[in-house]
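First comes the structure, then the notes that go with it.
Left out: one protein chain. Kept in place: all the others.
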């Protein structure tokens, strides 16, 4: 059924392109992780940053490197490898486009990083206007996005080529999923590119004096929520397609997997207002409409949860498991390629539960901008997503470099995952608890003039420092494992696990490949959710804000 | 269609041979976590001014 045989290896030339992305991603992990350690230490109240380094500069480093650089570069590298593996080696032209994109994104990353390190851009990774960063910071971020568009073009071109060569056939599942994530990314990045190019860059350069804050935030969050799904979907790719193969079973349902990805494409974007629930200038009825759409995007995750449990149970029962939960014992717990992503899956349960609270319209008043939110996305992106990326790294990097994951490295990888789970339980748990008491996110250590309420938060901040320190050890271990797999592990063949569908006879409906239909609905939903409130923001705009450098 | 069904029945992972009771129980535990979290914070919202 598939053109590319499943036993084939990713072509070494494509492997090099993927690996280039991973070097950047893991460098970001190391530096960003160190920044995270410094933050939790400062917030414990027992430690001060040396050399006059500011807390918010370190926080910007952490957010930009881990939230934007690590994720984007890892995802682009993974997409390329997955498509090359399942739809065939890239053509020379496609690969050249990929390299151009890589270098553009890297130059942009370096530009933004230099500005952050020079303390010219301590605006955090959300860079809310009217905090005014150096123009080169905005330009750098723009280049990262433009570079990612080149790599998106590679995925789209490869997909189109595969479809032409295989008329009437559904595309390989991993390619299909990478394509959905790519399309979502392209539609979403229009928002952030617009605010940066039309509003922030001219204002930072002094061409215009003021900026319209409401519009800038709305454009940012039009991008900001699909951004988190852009992080999540590669993890779902691994959960749906890779993990079943790793444990030795089949994909639970090819069609349902495709359907859930289509639902993500439709409902990930018209939901940005749930990040803006407490802000002025937007009518609450429009906020509520986007809350409803946000709840719809829960459905594909409910489907995913069922599929994954079903995969595990089917496997366990095929091995003779009995009882309600006997199948859990049959899972290959000694295999880091399974166990580390599994920890991520478990973290996604409380992560998802917290997310539903955040999106619940007026209930957002309880948690908005408290450190509960930080605790939430450290479960979702910084555990569920990132541990799955690590789980992929354990086999993908040696596959690409022609090496193998040794028993010893597998053991270290398991240790790494467990340390991460322990550290995150302390850190994220304490963040959720302190957040419910009102402790703010994105704030340096403060006693708030000796307020009794602020004193209650300090024990939780110490727990966060303990958890964060354990996490930093896990980060170091992970970087060590990555370096081993990239340069030192023994030469050999490491499998690229791609699961096959349980029921080959049940072909995925071709309507899933009808992009005019799905992109059409995506655009209609966006227009429906955004047109009127966006026009309101323009027509009722207040005088612009001058802003400036406040750090 | 009949052929497809027959082929499906020969799979070891089909519904008759492999029960998904554990899956159902698991997702309902997950569902309970979602509901308890949501209801808990909702009551916090109601309690506070």
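Per-chain residue numbering starts at 1, and chain names A and B are given in the order in which the chains are listed.
The working rule: a residue touches a chain if its C-beta (ideal position, glycine included) is under 8 Å from a C-beta of that chain, and two chains touch if they have at least 3 such contacts.
Following the convention adopted for this analysis, contacts and distances are computed from a predicted model.
Student: There's a gap in the complex where one chain should be. From "Fe-S oxidoreductase", "Cell wall polymerase", "ABC-2 type transport system permease protein" or "Cytochrome aa3 subunit 2", what does UniProt name that chain?
Tutor: "Cytochrome aa3 subunit 2"
Student: For the chain left off this view, which of A:109, A:152 or A:360 is in contact with it?
Tutor: Final answer for the missing-chain contact: A:360.
Student: Which candidate, A:23, A:99, A:149 or A:295, sits in contact with the chain we can't see?
Tutor: Result: among the candidates, A:295 touches the missing chain.
Student: Pick from A:332, A:402 or A:440: which residue touches the chain that isn't shown?
Tutor: With A:332, A:402 or A:440 as choices, the missing chain is touched by A:440.
Student: Using the definition of touch stated at the top, determine which of A:64, A:219 or A:282 touches the missing chain.
Tutor: A:282
Student: Could you please point out the subunit A residues that touch the chain left off the display?
Tutor: Listed in rising order, the touching residues are 54, 56, 59, 122, 124, 128, 130-131, 212-214, 217, 253, 255-256, 259, 276-285, 287-288, 291-292, 295-296, 298-299, 302-303, 306, 310, 356, 360-366, 368-370, 437-446, 448-449, 451-454, 503, 506, 509, 536, 540-548, 550-551.
Student: Could you pull out which residues of subunit B are in touch with the chain that's been left out?
Tutor: Touching the missing chain: residues 15, 20-21, 23-24, 27-28, 31, 34-35, 38, 42, 45, 48-49.
In this section, only the chains that are shown with their structure count from here on.
Student: Between subunit A and subunit B, what is the gap in Å from one C-alpha centre to the other?
Tutor: 25
Student: Flag every residue of subunit B that touches subunit A in the complex, lowest number first.
Tutor: 3-4, 7-8, 11-13, 17-23, 25-27, 30, 33-34, 37-38, 41-42, 44-45, 48
Student: Would you tell me which residues of subunit A are touching subunit B in their complex?
Tutor: Touch list, subunit A to subunit B: 249-250, 302, 305-306, 309-310, 312-314, 316-318, 324-328, 349-350, 352-354, 356-357, 360, 362-363, 365-367, 436, 502-506.
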